[in-house]
Each structure stands twice: as C-alpha cells, then as structure tokens.
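Each chain you see keeps its place in the complex, though not every chain is here.
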C-alpha cells in the first residue's frame, strides 16, 4: 500500500506556503484588534455594533459580539467588516443588557472563523466570553505546558490560554480565577470579559494597549472601548482610562476597581499615537490629533527643507503633514488621492501594470505637484516597497524634488505586544542606513525623527508625562523574554491551523 | 443602573424555546450520522466525498472531511448536505492519501457549524480528528467531571470527551491513550479516528451501530463505512464487519486488529434494519433488503386481512410492503407519491391548508386507491400525527377501507444509543394500546408485529444468528444507567449552545 | 492596432461550445415547463408557490411568480428550484389576489435569469405578464420578421414574440390583440397571461400540452395548472380541462370562454402520459397512473418473457413495471435504488469510476436480483448510454438474465412541441434496429411497445377517446413546417445568448 504525499493543486512551490496569511499589501503595520463593551443598556448589542464600527480601522478580518441577558450568553461572529457581518436579525437575537465586541486583525492565529473573537466557553466557572487586544509573549509556552497536562485547544488565539488557566486554577470565585490566570501570562492585553452577570475590563500591568471607560449619557450604562472615537458614535461620555494593571468589574451592584499587581512601571505603545489610532480619538489621556500635529512640527524643526509644498501619504499621515506645513510655513496640498472603494479580491491584469499595488490604492494629483519641490510626509516605512512606487508615480507626474520626511524614528525591531510589524529581515531600516534607504526610494532627501523628538511630541501641556514603549525603534523591550523562541511561537501560531480549508 | 432582561423579538412565548432544535417534521426517527474513512488512495478526499454522498440518508445537517498527507491534517466542514457543502476547490485542498468524513444528524448538541464533525484537535498526542456515529450514555457525566478538573469544551458533541480523556490519560502511545479513553466511555459508538499517519476504526463492545470494512478495488486502499452502499459508489469490495469491541489500525505498514475489551455480549440495533439503513446496503452481515422483505412477510402472516391491495408509505416502507404483498398474494400499488424537491425553508400559507405538513411530502394517487380496501404498510409510528393526516388524505381520495400494518413492534421507549426517537410522552405507543391508536388514526384495523416476529425476520439462511438491541420496543436496555439523569443530559446537550446565533 | 480574437481561458477546444447548455445527464427527455395561475384568492402568490412546488418535476432551472393587486403587477423570479428561489419575504411582496407562476426547463433560450418566466412587459396595452409551456414552431421566423421591423428582443424565450405581436397589432382591446397574436403563432402552447385586472388561460388549437382548471375549495378562486397534482396540494377541486383552442378569461366579473379558432383536430402529447406527468395527476381527462399501468400491461402482453421478477428503473417507470408485473404474474422487486440527494455540481474523481454517471443516481440492490432472470422496465431509451451502464451494474451484481422492456415505442424523432428530446443523431432508435440496440445494451432480450399498443393503453373505460401526437415515435408531425429550418431555429435560440456570462 503505497501512496504519495504530494500536494495536489497547491499553487505555490513550497507547500508550507499554502494557506499562509498574506502579508499586509500596503506595507503598513497593522493593529490587531479593537474592543468595545457595555453593561446596563437595553440596547447593549446595538451599541456594541456601533462601537465596533467606529473601531473598524483596528481590524477588518472578523467581527463578533457576545451579549448577556443576565442568565445566558448569546454569540455571533463572522469574517469581514462589522457592517457586513451583522444584519439586524442577528443583532436582534443578541439579547440582553450587556455585551462585548471585537474587531480582529490577527497577529497570532490564522484568520479563520473559529478564531473570531469574542471567544466563548463553558467551564467549571460557568459560561463566559473574552475579547482581547494585545499579544501574550509567553502565550506559546503556557499553551504548550497546558497541552502537556491534557488541555485541548480549539482556536489558535493566544488568549485562549486564559480560559484554561482559569478553569484549571482550582479557584471557585470568578475574579480570583481571573487574577490567577493573569498572573501567569505576560505581554500586552486590554481585555474585556463577559459573564452572565458581570463585565470585566483589564489592562496589563504595563498598559501597552489603550482601554478607556465612559458612561452612556442617557442610560448611565458603563462602557469600555479601545479608543474614544467609539464613544462619540454611541453618545458616551469619556470618564477615564483603565489604569495599567487595573481590573474593573461592573455588575448590577455598580463598578468596582481592583489592582492586583501593585505598582508597575508603565510602558505605553508609542505607535498607537503615531499611526494606529484615529486622530479623533483620545488615548493614553491625549488627543491623537494633538500628538500627531506635534510630531509634524518636531519633524519640521528637526528636518527642515527648502521646498514648495507639503504632501501627505493619506490617510494616516495627514495630520502630521499639516503640522509640518504649519511649522515650516509651506503650503499643504493634496498631492495624493486614496481610493476607498477597494474590494476583497482585487484582480490584477495578466500583463502587469507598473506599480499596480500602489496605483490601486493611490493616485497622484498631477496639477498639484507638477514642477514642485515636495516634502512628502509619511508616518512609517516598513519594507519601503510601496513608498518607492509612490515616489516613482509622483516623479512620473512631474514632481521636481521629493524630500521624504517620516513622522517617527526608523522602525527597526518587531513588536511582540500586539502590532503586526514585519520581521527584522523585512524591515528596511533594520539593515539599512537612512542614506541607503534614501537611495533605494530615489528621493532627494530623507529625514526620520529622532526618538527624542518623538518622545517630546508626546508631551502635551497640562497632561502628566508617561513612559512609552519604543521598542520598535530602539529594541529596548520592556518585558524580557527569549525572542528567538518567540519567533518560533509566532510562526507556529501562524502555521498552526493553516490546514483548515476555507 | 437598571436593565430588563426581556428578549427582544423572540418569536416564541417561552424564551427557552428560542433557537431550540426543530423536531423531525415527518414524525420519523432520525439516525444520527454516517461515517466513511479511507487509507491509501491518491484521491482519499474525493472518495470520502462520494461515500458521504451515498450515506446522505444518515444525516443532512452538516458534512465534513479531514484528510492527511502523512504530515498534516486538512479539514473542511459545512452545514447542509454533502453535495452542497463541498465544491471541487475545497476537495482539492484536502490533500493526502487518507481521509475520514462525517454526515451529521445530531442527537446531542445543537446544530451549529462548530459541532460539525469530524472534530479535529491539537494535543499532547499530536493532531488528530474523530468522526462518531452513536451516542455515549455517560457522555454528560464524563464531561462534567472533566470540566470540574479544568477541561474546556468547545463543541456540544458528546464524543469530544474522547479527546480530553486521551489528552489527560498521561499515556504517550496513541493507541494506549485511545483504549484508555474508550474504557471510560459507555454507550454506542462506531468511530473513525485519523492521525497524520494512521486511520483507526473502532466499534463499541456491544456493537450497537454498524461499521463495515472493504478494499478499494483498484488501489487496494482500506475503507470503512457505516453501510456498504458507500462501497458500491466508490468501487470498494466489502471484506467484513468491524467486530463489536474491535479496534482496527491502518498505517503504511498494513492493517492490525485489537480487541482490548475481551468477549462482550453483542447488542445490534434492530432499528437499523427496520428503518434506517438503505435497502441496498449490507449491515450486520445481512442484506437490509432481505430483512425488510422478511419483515413484510412475517407481518402478513401475523396480521392477514381481506383487502384489495397493498400500499407503502414511501420510501422506507416499500420493501416491507412488497414482502407483505408477496406473502398475502395481494397486488402492490403505488397509492402514495413522495416529493423529493423539498427545500430548507418551506413557506406555509397564512390560512392553513388542511394536513399541510403531510401534503407537502406526500400526495395520494387517487385512481390507484379509489374504492379500494387497502393494506397500508409503514415501518413505524412515532407520534402518529403524520400517519393520521395521510390516512385522512387517502380516505378523502376514496379509499374504502384502510388496514394499517406496521413492519415493527410498537415503539414505546426512547433510544439512548444514537437514534433520535421522540421522548416517551410523545411516543403514542408508549401510552396507548393498539386499539386506542387505531381509533386515533381512524383506520379500519391496525396490526403491529410482535417482537418475536421481528426477531424471526432477522434470521437469514446461511447467516449466523445475532443478538439484537430491541430496547425501543421492550425497554430492555442493554447498558444500565440512570435514565432520568440521561434525560437531563440530552436536554442539556440540546440546550447547551442555543445561544449561538446563526 | 492589431489584436487577436483568441478566447482566453475557454476550457473547451471549439469556442462555440463555451457556455453551451449541458445536455440532460441521465439521457431522459425533459419537459420544458409547468404553469400555475390563480384569480380571486387573498393568498394568490402563496398558492402559486405551492402549485409550482407540486409541478417542480416539469422544470428546475428557474421559477418565477407575477402577481396583481388590481392595479400593479409584482414580479420575482430566480434560478433554481422553487423552494430555493422564494423566501417568505419575497412572497410577501407579491401582493394581490391574482398570480401566475412558472417552472422553467428551457427548450429554447439559454438558461439565464433574464429568460426566467413569467416574462413581464409594459406596452401600449398596459402591463402584463406571460407564462408559457410549449414550443412555437414558427417562433424564430416571427421573431426575425419582427426584428426586421425594428422590434428589439431582450430574452431568447420564444413566447416573447407574443408580446411584440400584441403591441404591434394596432388593436386596443387586450383580448383582441391577444387573439390576433395567437393567430400568428404556430406550435404548442399552454399559456397563462396576467394583466392588472384579468387572468387569461389559453391552449393551442391542437392542445399539445395539458392545462387544467379548478376551483379553490374555500375561496372559490379560479385556478389553472399544467397538472392536477398542483390542485391537490392547494386544496383545489378539478373542474375541467381547458379545451384545445380555448381562451378562458377570469375577471372580477367571472369566467368567460372564447373559441376563436373554431374546430381543429386535437393532437395531445402522448409522452406526457408515458413519461412526464406525475402519476398522481389527471391530464387530458385521464389518470396518468391508469395509463401507465395499462402501458405496463400491454407491454407484458406484447412482450412476455420467462423470468423471475420485474424491476423498474425508478422513479418514472415504477407504475408501468407494476402493470407488467400484474399482467405477467411475476413479482415486482425494488432492484434499483435511486438517490434523491443529488446536488448541482457533482464532483467526479480524477481517476474515473466505472459507470460513474449511473452510479451517482442509481444503486443496485444486490440481494434482490442476484441470480435472478429480470424483466427491466423503462419508459424510454434516448441515447442508451445510461441504460447500458445500469445493465452492466446489474450484471456485475449477479443478475442472471436481463430482459429489457420499454413501456413506449422506439423514440426515433425529435419533438418540436415542447419536449427536449435529443436530436436524431443522438437518438439510438433513430438509426438502430431493436436488435442492434439489444446488442449495444448487452441485454438478453429487448421489447419495445408497438404504437398500436401504446395508443390502446390510452383508452380508459368511461373516458372519450382522443387523438394523440405520436410524432416522436412515428415522425408524423401534426403541424407541417420546414424542420431543417427549425433545427436552425433551435440551435440559434440555444446559442443566441451564450455570451451572457453567469
């Protein structure tokens, strides 16, 4: 009885590539998730839906909601953007006064329906559900240990270990078990947990990822979200940030706060302000808009240039470009247009169009840039491939000079705390000097911010200073761990269930 | 912070009914599953697909296949019939030389995608998948115990406990762990288990459900299936039945057989022959066709009647009706036509049509029965409601007399071994005498087989006698257990995840 | 400026084959349509839906309903079977007290959504809709003439010409225009036409296709249908057949009958009784069941054989086989099982399974036929390919002798009146003698009915004799026309819109 193990119809040459997650097409880092939770509203699932809609930029692979009516949990999740996943009929079946929701991007775990959060389980602690933004650095180790002791995992989401740690804790009080589980995990997490009678919000002791709390104006319902932009759409008043290391429990009895981890040094993600969050949000007690404007101003101070106008790579770099324009006195022009109609499966011609990947997303406004010396402001360069194409398109359209300015320091190190930055090999700044990058991009000059300037931009008058995680720029990782092991983890998580045919 | 827990838009009055599994519409018992497995063929997943297609009558709620290429497992499953779930593109991605497949009806666990089998997990014993036909009587108890020890379940399929028992066994040899898990469970199971390198087939010690083994004629691949009809479509030659209590392992090295449970008294499901299996199948070493013909003959001997013709309730009772016709010398006529075009969501007029439920499935051939004295042969009466409607339709069409004959004894007890028979309260024969049932159905006479006649019909010349499970007729359950508890289990399994919105 | 006209990705070698309609897979002729209409019921569209469901065997490519509320027409149509096309929400929007519906198979016109009937137009005669069962022999000529005069066609349905003829008639009375149009067309048609205020039923002067009329028992609504089986499901009492050449108009004022064509010789399709209609239907004043039983009896008288049992090719030949069994005294056995689970896109293994096409639809009941001398009754042989496979399967399963008996004369000529019989080249009986066919099929004997016997089987005691169209057997076409032209027409209709990408 012989057989071959050859892969039929596997389109790529190496079989390990089949089914692998596509890398981000535009070369931009991706945030991994947005969370929203509400307790005490007649329309909990409707508000959660709207909150997820406002947080759509934090993840578009899947969306899910779990609600509670005080007795049971109800769950619905699907692949895609929240407005496509949910129909009225589905929301109407998500009964109850409390709900949590999740937009997923996926740093760990392949993008399959079964990985869609919130995850929900039944256990000796009852039924409960969890929505997670962040990344556990010891998730793989804990998982392997749990597996050795006979735990069986059904998703490849790293936060599934929290359920198992809780279920195996031997503790019968839910909060005790939750804290015990959190003591075992390390990394970045902004978590929402829903039981039939309570909603928990927790942030890791270093507070890598944002998590804000507010009150629904009409009903007084307590609301949590990754960013305040989700409050605006649902008529919620911002109250405060969940503190690093804090656990908040909301029940019919009211709101309680716990600090099981004591004092810990904070380490807020600087990239949330630089790139991820929406400019209309407040996170880490700051207006993202103000920080980005500061970044642009600092950039202009640090890297001035004799030019005719400032152009932003839309949409995320617009505010920094305006800051640069303001500081430099140069006019800001919309030299690039971004298409917002892009569909899931874009069809490329057989005979390749030059710079197709960039063209499908951006178009140059020729009359705005023709014959001009341009300051092109972007918020990051990862691989540099898309930037190179954009620059070529602009030169072809008649730009006389292009002076690229990055409103962040060079991204040289991967993130282990929840942001999908390419591996070191792929990060151009990891192995090339700014001069080399300038040459590769074919720009007339290139200026990155210094880490010092970036940190200075975080300082807002009237807001207490914070400590930031700048590991992606400096390699100074606030949580020590064996990063070679982690590479392993990430790979394994990614590969883990590529066999699920979808 | 007040809130109501009222259910918005819940269409039924009591909330516990929302989302509950619909009861079988035609009042017929349902088998719960069909399984098919193959090892050693280049087209393992294609053959499994065809095998499932031939076993479609055993379950139409979901279909799934897991394949192995010697290194990895690949899985795809979906809701609905196999020909709708699978497209060529999906099958092409189910690489490898071995595969197992499953058609699900669901006796336990709500009908959600995540309950679709084969279930697949990663554990300390590696990746493996399982397809199960049957029902565990202690599934709930074992599950609760595992949960108390911190196991977390993600499906409501009773056989998920097998994974957990294996993972927690502490044993490192796969077969040892498998046997250890099987020792802990009780009930009916015909199991197929696929690892990256081996295919296991196992049947419970009493052998409730069928499981046959054959060889693919061209490739020599080893094949397992619930019924031999799945062999015919895939060009497989029947070799033998898997014995009660036997475990067969197929690897590249060949086929091995294990009997870890020693000698045990067999207890084959008599209902498989009476109703479930296809008449073109051989199960339990018998031709289903022959057994059914015997049932019809015995019925004619036990309950003769002066009539003009014999009519079958199609499709399952046709062979028994032909047996009755042969023995009695009465002509067989097709007095009822069954529609095969029925869709998922049949729309009933607002102003109800009389006997709509029966009409949508059956129509009377007036000219075949008008003015006739009819023997109406059916293979079972569960609630009696559909039979009553059919009889009314036939009387309205001019049938002069209707003598109902059932090719089985009265179904008075529920099944705990994998057949979805209604609860005792719903089984008309459980609380009514044949005379009362005759009156309710408004037939001119009613004859059930005796258990003795039914058992006699199982005797085929040249085939060794077997011992049968006739608990649904006699209440003599071959495995003792607390059935009040079980009712509980079944309910809980059914309710368990009604909250999953689909 | 050069270019190639080569077809990219056209899977077949010759480009004219791309997109061509697939020939019927089982070698059976196909009827082209079922129609249902109702006037005067609050639930007109619901009843039409049910009526179409009962007529599903007459066409499964598309289904559509147009309703009227006395002012407007509402339409919905889709590809596929009626129970899949319609959801409750759609039916609820088909307002009004009158409706007509259509199941399409398609003899002319490719199978695209725009060809789904009922067709509906707005014209100088107002809005109206039409559902057609049959085939116009001069449809192509009339269409070409209309096109020459500037008419533009949007479907390839042959009956679209009726709209244009009406609109161009210059007549302002709807009935006058309708009659004027019908005078111009030749061929087979059983038509339902719905305006905002009236429902018309019309049958061509020769009455090729059936059309029956009844009354809804509760509401008194007038109902029309292709067969009476559609009456049974909707609680409608059969009143009478629409006569050949009759037009019936139903309005709020009541029912009127018109006979604009005077006396014409009738020519009823004999094949409706032999094969197409459901055995529980009455058409042409006859029970289909009785006719088929007669066919079987006559067949037994004409072609007796010394054998052990009678086997039918299910489902359509079962009644004839029972008739044969009754007359011959041989027992009827279910030696073949037919699968009813077949899906749209059945996937065949790469390494072909022998006789796959037949296996996927039929399986042999080995124990019923092993060692037996069998009379195999079928109702037609078109190409003979499927029969040959079935016979091989039966021989492989141990059938000792197979004596094939066809409950119809040899099908030697195509039909131009609405039945999709293969072309003469493909019809095995067109170019081969029964002896040659017997040899091809590898049966031990083969017996076709004579035309005389078939006609004799149509005679039912107490029912007036009728004249039949037996052109498919005899080549005696009741309407003269240039059939070489027609072949042209058919081809052109079929090809006409293959360019519509779906």
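Think of it as A, B and C in the order they're written, each chain with its own count starting at 1.
The rule we apply is simple: a contact is a pair of C-beta atoms (placed from the backbone, for glycine too) under 8 Å apart; a residue touches a chain by one contact, two chains touch by 3 or more.
Note that the structure is a prediction, hence the values are computed from the model and not measured.
Asks: With 3 identical chains placed here, what is the total number of copies in the full complex of this structure file?
Replies: 4
Note that in this section only the chains that are shown with their structure count from here on.
Asks: In terms of residue numbering, is the interface formed by subunit A and subunit B classified as same (over half shared) or different (under half shared)?
Replies: On the two sides of the subunit B and subunit A interface, the residue numbers are mostly the same, over half being shared.
Asks: So what's the Cα centroid distance for subunit A and subunit C, whole Å?
Replies: The separation of the two C-alpha centroids amounts to 59 Å.
Asks: Using mean CA coordinates as chain centres, what's the subunit B-subunit C distance in Å?
Replies: Each chain's C-alpha centroid was found; their separation is 36 Å.
Asks: I'd like the Å distance between the centres of subunit A and subunit B, where a centre is the mean of that chain's Cα atoms.
Replies: 47
Asks: Show the residues in subunit C shared as contacts by 2 or more other chains, in ascending order.
Replies: In subunit C, no residue touches at least two other chains, as defined above.
Asks: Would you mind writing out the residues of subunit B in touch with subunit A in their complex?
Replies: On the subunit B side, the touching residues are 1-5, 7-10, 18-19, 39-42, 69-76, 90, 92-98, 113-114, 121-124, 147-155, 163-164, 167-170, 220-222, 252, 254, 496, 499-502.
Asks: Can you name the residues of subunit B that touch subunit C in the complex?
Replies: Spelled out, the residues of subunit B in touch with subunit C are 42-43, 46-47, 49-50, 53-54, 56-57, 60, 81-84, 86-88, 91, 218, 229, 232-235, 278-280, 282, 287, 289-290, 318-319, 322, 326, 331-334, 337, 339-347, 349-351, 353-354, 359-360, 363-368.
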